[in-house]
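Take a look at the following structure, please.
Only one protein chain is missing; all other protein chains are in place.
Entry: subunit A
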Amino acid sequence: MNLNKEEIQYYHRHLILPQIGKTGQQALKKANVLVIGAGGLGCPILMYLSGAGIGRIGIVDPDKVAVSNLHRQVLYGFSQVGEFKAEAAVNRLKDLNPNIVLKAYAQRLSSKNAVDLVSQYDVVVDATDNFPARYLINDICVYLDKPFVSGSVDRFQGQVSVFNFTDGQGNKWPTYRCLFPKPPAPEKAPDCSQNGVIGVLPGIIGNLQANEVIKMICGVGEILSGKILIFDAFSNQTMQFSIQRNEQAVQLALQNASDFGSFDYEYFCSSNQQKINEISAVDLYKKLQNKEKIQLIDTRSAREFQVELPNSVHISLNDLQANIDKISRNGNKVVFYCDHGISSAKAVRMLQNHHNLKNVFNLKGGLAAWLKKEKIEQ
């Protein structure tokens, strides 16, 4: 895989590094990397992997750019708000490096499409923001025998590791499930939209992930395989912890992966493996049209969509405990909603499990589903 004249100029600073040089740059050009998630972590990963000259990059993200993304997702600007992130990213990155191939997948990674998507790439990067996706990525990568570089953030701290790596001697290294065999209960693991995150943190963690990808492909330096790095942006402390491979945890991944189509990762990651009451956007719409008495509760603390449902009460997830008495107990349905139905699901799960409320429902897919339904109506 030879470098053309423009590429020799573009990658000059890499080419003069003995650790990368022409051989390393050619290896990068030959590489196929799938980046799952084009948000806080995905943006720096994509920018630096594109700059580094990864020959073919796939970008998976079902979401659209929102104003509340921009403080950390600096690949995008105001003019891309409302566009699919995967597509907006490809357009920007094409300009950054026209010598690479970029492919946008504006879809959610699911057990239905995972085998097809991941099998087209050699290295996977987990830049997602939820546990169902993290366990799905682990299981599919174990099943298809691909290494993946994992990053995650929580307010001021981040974690980075390389999982499921096979070294030059053919030794298999730890997987995500070797570290965390079981997902936490959702209400015990808040995400950035509830807890907040300092904008630079995914920038730092995403760059560490991009660095691992580059070293892995060039076969230089030490990679974070069998280790997890934790960075604290407050204290500037960085710590590394070693992880052992656990064959039982690996087998668990393989069992799930061999029957992907029927395995529900959302359900697996939900509290006590218990289903919550849900209502579809279409059903809710019909019930409201029929003047059924329904209390609507908006659990958002920040908004991606500027709309809200008529006559909503606003109780953010964090304030729920203190506002339990505002929830109707007269037997009418109470429907909780948010942008995508994730924080509202946590509210419903908590009320069902810990307050024994039976009349609480989650709007499935949240306002995103509601808005889609409105388009269909029109």
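The criterion applied here is as follows: a contact is a pair of C-beta atoms (placed from the backbone, for glycine too) under 8 Å apart; a residue touches a chain by one contact, two chains touch by 3 or more; residues count from 1.
Simple rule for what comes next: contacts and distances are computed from a predicted model.
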The complex has one chain missing from view, so what does its UniProt entry call it, picking from "Molybdopterin synthase sulfur carrier subunit", "ABC transporter ATP-binding protein", "Indolepyruvate oxidoreductase subunit IorA" or "Energy-coupling factor transport system permease protein"? "Molybdopterin synthase sulfur carrier subunit"
Among A:Q25, A:S111 or A:S152, which one is in touch with the chain left out? A:S152
Determine which one of A:G53, A:P147 or A:P183 touches the chain that has been left out. A:P183
Residue, one of A:G24, A:P147 or A:P202, that touches the chain absent here: A:P202
Options A:N4, A:S242, A:N311 or A:N330, residue touching the unrepresented chain: A:S242
In the full complex, which residues of subunit A touch the absent chain? 37, 39-42, 126-131, 134, 151-155, 157-159, 179-180, 182-185, 188-192, 195, 197, 202, 230, 239-244
